[in-house]
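Before we start, here is the structure in question, set down as structure tokens.
A selection of the complex's chains, in situ.
Letters A and B mark the chains in the order given here, with residues in each chain numbered from 1 onward.
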Amino acid sequence: MTSTLAETNSSELAGTVNRTLVATKEGGVRIEERDYSGLVLRSGPGYNPARAGETVTHGVVIKPVTTCICGSDQHLLGAVPDGTAMGHELTGIVVEAGDAVQFTKVGELVSVAMNTSCGLCDFCKIQQTNHCVNTRHYLTTGLGAQADYVLVPWADWNVLKFPDAEKAMDLILDLSLLSDILPTGYHGAVVAGVTTGCTVYVAGAGPVGLAAAASARYLGASEVIIGDMNEDRLALARRHGFGGINVTAGPLPDQLIELIGAPHVDATIDAVGSVVHGGSPEPRSAAVLNSLISATAPGGRIGIPGYYANTLPGGSAGAHQTGQFGLAFGAAWARGVSLNPSVVPVAKYQPPLMRAILSGRLKIADIVNAQVIGLEDAVDAYADFGAGAATKYVLDPHGLTRK
Amino acid sequence: MTSTLAETNSSELAGTVNRTLVATKEGGVRIEERDYSGLVLRSGPGYNPARAGETVTHGVVIKPVTTCICGSDQHLLGAVPDGTAMGHELTGIVVEAGDAVQFTKVGELVSVAMNTSCGLCDFCKIQQTNHCVNTRHYLTTGLGAQADYVLVPWADWNVLKFPDAEKAMDLILDLSLLSDILPTGYHGAVVAGVTTGCTVYVAGAGPVGLAAAASARYLGASEVIIGDMNEDRLALARRHGFGGINVTAGPLPDQLIELIGAPHVDATIDAVGSVVHGGSPEPRSAAVLNSLISATAPGGRIGIPGYYANTLPGGSAGAHQTGQFGLAFGAAWARGVSLNPSVVPVAKYQPPLMRAILSGRLKIADIVNAQVIGLEDAVDAYADFGAGAATKYVLDPHGLTRK
């Protein structure tokens, strides 16, 4: 594998076609063939027009080994303009590096934090890269990572180098999940206060829910239970040793009593989330949050990493976010249950989670049922995933994982 | 003062009248003359009938030096049965101690934590006395502290002895606020994440709001601003060096820009709270919370010590608490702002706050404008306080503060 990387250099890339998965105006995706643009920022949907044409000297170009489809990609479809490049989960090889890049070298195999940040603003300095004030400096929607080549700004700050590329390729499916969903699930568990010996309930058995459950177990939870309505996803959860609750079968506290002998758990995580449409949130979102309020023990915390806003990724709340959720806040107060919503600061969690994967402690690819497909299969995979497939789709544009 | 205490002993108390402030069925208060009952649990409204007549061997009887009127007393009026003994803020002299009491002695001057707890359940052991499972073991509503004599169970756990009684009497108004509102305000600041160098906004300029503001300053906040609609209370706040915002004058972010040059602060505290009536919360409560969501910086926290439930103090949420608040949760998620509601665990904060008062660092009585009155003046004081007086009323049933 390493030899493949070493051979790559930017001089041979000029003129290369860069297949790029983009949103359609109908809410789907298609592949566009674009010219390779290297370190120069493109113009068009998703790119900051004020920066178009700029050479990003602190950036690198990544040739993806893998780039995944995420639930939040689907939230964007229909909301972003036709032609917006999709994708933000990226693991790959550095093929070009700008002049101001100091520590990242061509040929290195790296993971990229999905919420690309500047490393220099007040928020980045305290590891809250999720609140970086420059996050939309170049790209307004993710990274455009579902492509043959991807520009990543502030590269020294945003990439995580794997210490041993060969060993990393053996665990590449697991490591691919470091770019977003494993840190997202882990963040949910951390802000929910999950610690040794505690009981945990996760709402949602999709990839983020399973990552939250796996993280909770890794953090020492004595019991981890996942709830969903999709029996395929629940079956996957149970296969990996988590308790599974079909939320349509009765009130959550009652079902918890049957499983663990208590109507509540020490910590809960919302891995469902919601989108606000036209100022009105889906009523089901409030129902999920209220069920978590009722199922969290006094003094416990609800971790809410799931997607709740109707803005684009990384955006701050705009004035149009007046959508209100009817929450049982009196009950939350009486129980002393806190609500902790936020996007994950990916970079903060990547180093420990990488080491957990490399030491064999977190077999996350198995748990989320990661499946490798080609870039050309992505159009169908978006549809399948949207329909509830119990699968995490991992795109491999260059066939690098299939040795 | 100490000599007064030393002279007291329980043998002379048998047959004594115990004036007790109780709720009326009209939602007001009146004074009842009751027989002194010592360590024996009474029967009647507010007392656990299963325990009536029991001698509480781990309890003490306190002769109040002071006992205050609290906003949450007023929440109870109309909700509790006629004849329920009122009050939970208590500072006084031990006049009787049960056989199982080990470390608390007759004659000692002590502060009593308002949320009396057992010291032995899983929650008490981790200092979450606010979630004590035995808190209603003897009394279902507070302590009945607005009286001449008060029974306090689990005395060794629930009382804080002042190291030097004479010095304590010099600062007795400040120390009286250790029983509830100073810890409540401090708790709000702590769970809001207030720390050195941060900017803080407190909603509500009543005694709890002022205590929260004073606590935020003590915790190192560089700017502390209070909002209210009551100009008298705002004037009191400004007199003590806090910024004051009349919330009717415009959107909170706009007013913050004028005061501190930014539309949000690092931490916010809700010292307003709300009661749910017949399943419907007051609409204004959601408005306060939503204004705090809009005024908290990304990654910040909202501390919510104010009263939000329609249960009695210390109670867990009942099934009838279906009242829902329309919260701008999408905005909270996008900003990464957490909501941290809970009753204060008073005992956890008492020792450091006592030392802060004794060393002269927290002049809290001045800040909340504490005023001493007799037990007989309490009926009027309840009315004044309910009408928005910029005053904290401190009852002195035995005239012990007026040397």
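Note that in this section a residue touches a chain if its C-beta (ideal position, glycine included) is under 8 Å from a C-beta of that chain, and two chains touch if they have at least 3 such contacts.
These numbers were taken from a predicted model, which means no experiment stands behind them.
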item	value
Complete-assembly copy number [criterion: all chains share one sequence; 2 shown]	4
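The criterion applied here is as follows: only the chains that are shown with their structure count from here on.
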item	value
Subunit A and subunit B: spacing of chain centres that average the CA atoms, whole Å	43
Complex contacts: residues of subunit A adjacent to subunit B	123, 128, 130-131, 191, 274, 276, 281, 285-286, 289-290, 298-299, 304, 307-311, 315-317, 321-343
